[in-house]
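Only one protein chain is missing; all other protein chains are in place.
Now for chain A:
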């Protein structure tokens, strides 16, 4: 194949862009394929989301328990983790450390568990706003910004207290 010609300008134009490591989206879907929560860190048109989500879920549902928790999907990777009937799927770029994302998902679930004291799918469904607030504390712009459980929950508990009081 023709190797890239050593060209000054294009190299400058596209620096770093290809190597950007990031989380593209976080999805919470149940086994029936119903989206419980979705958060995109890269703009995806609303009209394309439903199809993408259905596709992603299909990808993960067809996999067996003993198979790898990482799947190749288009030009990026999916990292998924199953909790009973609920799947949490994270779309990441190829350069991301899949295992660390896999554990991040669990950290997220543990935070939810701590907040809702024994989290269930119902908690997530009926407290969509709170789950989003928790997720916002953990991931911003596709990067992990906080993993310390008590710090993740601090703003939300403060809000709850004020709302009660």
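Note that in this section contacts are C-beta pairs under 8 Å (C-beta built on N, C-alpha and C of every residue); 3 or more make two chains touch, one makes a residue touch a chain; residues count from 1.
Just so we're on the same page, contacts and distances are computed from a predicted model.
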Have a look at "von Willebrand factor A domain-containing protein 9", "Auxin-responsive protein", "LOW QUALITY PROTEIN: AP-4 complex subunit epsilon-1" or "ATP synthase subunit b" and point out the UniProt protein name belonging to the hidden chain.
"LOW QUALITY PROTEIN: AP-4 complex subunit epsilon-1"
Positions on chain A contacted by the hidden chain, ascending:
1-2, 5-10, 12-13, 15-16, 19, 21, 32, 34-35, 37-39, 43, 46-47, 49-50, 66-72, 74-75, 83-86, 97-100, 102-104, 106-107, 109-110, 113, 116, 118-123, 125-130, 132-133, 136-137, 140-141, 143-151, 154-155, 158-160, 162-163
